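As structure tokens, the structure follows; a few thoughts come after it.
Note that one protein chain is taken out, while the other chains of the complex remain in position.
For chain A:
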Amino acid sequence: MSGYRLPAGGRIDRAAPLDFTFDGRAYRGFAGDNLASALVASGQMLFGRSFKYHRPRGILGMGTEEPNALVTVDRGATAPGWGRATPNLRAPSVALYQGLNAQSQNRFPSLRFDLGAVNDRLGALFPAGFYNKTFMWPRSAWEKLYEPAIRRMAGLGASPTTRDPDHYDATYAHCEVLVVGGGLAGIEAALSAAQDGGRVILIDEQDELGGGALADRALWGELADKTMALRRLGNVTVLTRTTAFGYYHQNFVGAVEQLTDHLAPEQAKGARERLWRIRAGEVVLAQGAIERPLVFDGNDVPGVMLSSAGRTLAVRYGVAVGRAVAVMAVHDSGWRDAMAMKAAGVGVVAVIDLRSDVAPDLVAAARAAGIALHLGHAVTSVSGRHGVSGVTFAANGTGHAQQLAVDALLMAGGWTPTVHLWSHAKGSLRWDADWGAYLPDVAQENCRAVGAGAGAWDMGSGLALGTLPGPKPIWQTKAFVDFQNDVKARDIDLAVREGMRSIEHIKRYTTNGMATDQGKTSNLNGLQIASGSLAKPVTDIGLTTFRPPYTPQTFGALMGHHKDALFQPIRKTVIDGWAADHGAVFENVAQWRRARYFPQGSEDMHAAVARECLAVRERVGMFDASTLGKIEVVGPDAAEFLNRMYTNPWKALQPGRCRYGLLLREDGFITDDGVSARLAPDRFHLTTTTGGAARVLAMMEDYLQTEWSDLDVWLTSTTEQWAVIAVQGPLARAVIAPLVEGIDLSPSAFPHMAIREGRICGVPTRLFRVSFTGELGFEVNVPAEHGRMVWQAIHAAGQAHGITPYGTETMHVLRAEKGYVIVGQDTDGTLTPDDAGMAWAVGTKKPDFVGKRSLSRPDMAAPGRKQLVGLLTEDPQDVLEEGAQIVADPDQPVPMTMLGHVTSSYHSATLGRSIAMAVIADGRARDGQVIHVPMPGRTIRARVTASTVFYDPEGSRLDV
């Protein structure tokens, strides 16, 4: 119970009290407080438990560097299964609001009494990297005993287990100058950048601008003036509560703005956070500097904290960290803090400084303020477990031990400029001995650093130390470097002893710098200690890479609007609504949803598909084929281009005629297919598979732009321009005839594989006479906006003929009966045209086409290749499972020699039996042979048919 609220001062609003709870206990703070300041003001110094040893911890810093005081904030459930709990929030970064409900973490059963603290007693058994050395015997115990036990120890707070009712916004911004950091240096940079008239964005993670100046009363006037000047400028956007978390290529900076978490839940309206994707002409980094803790025995007792935190609490929040406060300094800033606190009314009793010669003006001022001074001394231990009750210090750490009764100890270990974003952007760093830290050197982007973050701020001078000198050898101390991860100086020493020489090894071995604060307070100390242990200068050890994000950012903000239905918007055809109205069952295909079948009454898929199939074979069916990819290929060289892309010849194709095209990748394997039409000498209407549309267009553009830039051809995606209605079955012509104008539908005038342009239902159409069912068929292409009208008109006109809408499942069965392949199902990117039984589609006389050269590789024609064939099960009612494997000898031991697998398999209502396609090694040569399909529990026998055509092999039904 050492902290308390000073009677006056701070930037809080004492007229606006706020009630909140921490671990169920009621507290009161003021508007302008954060959770940490309000708790310290109430005397609460214990905030949490450390990760590994469950040691009691208070706050260390008052900013984003805080490693210890992590809490879960629960903003309440909105409905069962929906809640707003967030773990691992840094208490100093949680703005206070009325009703705030926070809980401590990583303790059981309570924060003061935590069973996990037994780890601390056994700590000697768990040095860094201990897990590599044990839990190996007996071997079976690893899975059953050790691993589950280790995994149970994991984590800090608990993950949410309910869905998140909040939503997240995302936006783009462009500016001439982006300033990151709204301290005085950043404000100055923004003001001067604004002179040029360009767009300036200034962002700062805190709830008000000012940075370090907020803890310096003397600067408040200047701060107010400059902030006002900034607000008056029309071309400056100021974003507070916004963290620039990552700096990427080409001056792209990602930032997240907090929109509602500082408000009471009932006042929070709109998105919780907003992602800003900022592209800036110039980036000015004014990220400031973070104070370093000192490393000595007992430096983690609650109540031991950074000197800057004590000062910030006093000056900005009107809170004293204790009634008798000592400062342990190796840097001038500790002295200035002591005086500032004293001036704010804090009982600073002593400054202990390892240095014997400190600037005389500081010494004189401290003396005048009545502070006891112990120059040339170092704190060697701290008494108290849940709070500081006193410190022991000694001359140079090793001399005669003296005691001092204090209830708070502040550490002034010097400053580390914040170079995170600079380093994200691959700016180089240079070691600066005065700062004892790395400073920005050469930028890789149009970027500069200013202020403390650039080393251009007078913080005073001091020492840069690994550990404070003390009476005990390092391995007997509990001197913490990374507080959250419980990395002690002796762990780093051990890592070095075990042969870790690179700082990356030391980091990974000890986990130093890998906690949620990402080493903001531990990296430099770790480096100094390693340098001591290795007896090498710091600059020889390297520096770990800074990686985004600067502070942890919510998944929700980073994903922005890409959630639920907007994750990948479902593509629907213009006929989709009609299908939904008519009870279609849908399936997802690529990004589309497609009607799979249209059950009637209580029909299951099997029954519905059988009915739909028979309807098409006997009368007529209609099918929404709008998802087919479509590309308009136009230009004098269009035919030449297609001739080079596809395996088959295109140049001789007459306008008005269609051709099936087979597309290979460079490696000679089938990648897509489709029927395309020549509308005019210089114009083709191409179709691709539904899933292949974008890929094929990209591939064609790639060739056009990089290989054949001499060709005069343009490609336009028209997939969504056309609605496509397949009308298939012996009565297809009769159905559409009354609706069509300007096209002679007679077989002689409009043969199979032809295209005509005219009108249908009064709108323009490109009418294809093509078939993917084996029946007489038309594919009616109309501008998409007329698609539904034409669909309904055909449906109405078809009533007299018994027209039946069918879905993708029926389409699959009908085409399988005819042995037509589906690229991606019957082929898988490893089949050549010959493998797929389509050698006929390869123009062997053509000089070249994509994949041709690969087809001549020896293995592409070697014996034993898998070939697409038909399969008929011996029991006609057995429907093979797609993906089932095929063997010659079912009795062989595992691993078996597999010949191939079933690619397509259906019950055919038309044939009254099952049919299947399969790829089988030397398949065509096995015509008539029996193969075996071993399934769990039984083996199915089937006969190979070299031809995949099960129905109407002569094709007589097409030609009517």
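We take it that a contact is a pair of C-beta atoms (placed from the backbone, for glycine too) under 8 Å apart; a residue touches a chain by one contact, two chains touch by 3 or more; residues count from 1.
Note that in this section contacts and distances are computed from a predicted model.
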Not counting the visible chains, the remaining one has a UniProt entry; which protein name from "Sarcosine oxidase subunit beta", "Dihydroorotate dehydrogenase", "Electron transfer flavoprotein subunit alpha/FixB family protein" or "assimilatory sulfite reductase (ferredoxin)" does it give? "Sarcosine oxidase subunit beta"
For the full complex, which residue in A:G824, A:G843 or A:P876 touches the chain that was left out? A:G824
Among listed residues A:P895, A:G912 or A:G928, the absent chain is touched only by A:P895
Among A:P17, A:G76 or A:G155, choose the residue that contacts the chain missing from this document, as touch is defined above. A:G155
Taking the full complex into account, find the residue in A:T260, A:Q402, A:Q721 or A:S854 that is in contact with the omitted chain. A:S854
Tell me which of A:R448, A:R508 or A:H801 is the one touching the absent chain. A:R508
Contacting the left-out chain: of A:A16, A:I570 or A:A839, that is A:I570
Over the whole complex, note the residues of chain A touching the chain we left out. 51, 84-88, 124-125, 127, 130-137, 139, 142-143, 147, 150-152, 154-164, 166, 168, 246, 248-249, 252, 254, 275, 277, 424, 426, 473, 475-476, 490, 494, 497-502, 504-505, 508-509, 511, 514, 516, 518, 545, 547-549, 552-556, 558-560, 562-565, 567-568, 570, 587-589, 667-669, 824-825, 828-830, 854, 857-860, 862, 881-885, 887, 894-896, 898, 901, 934-936
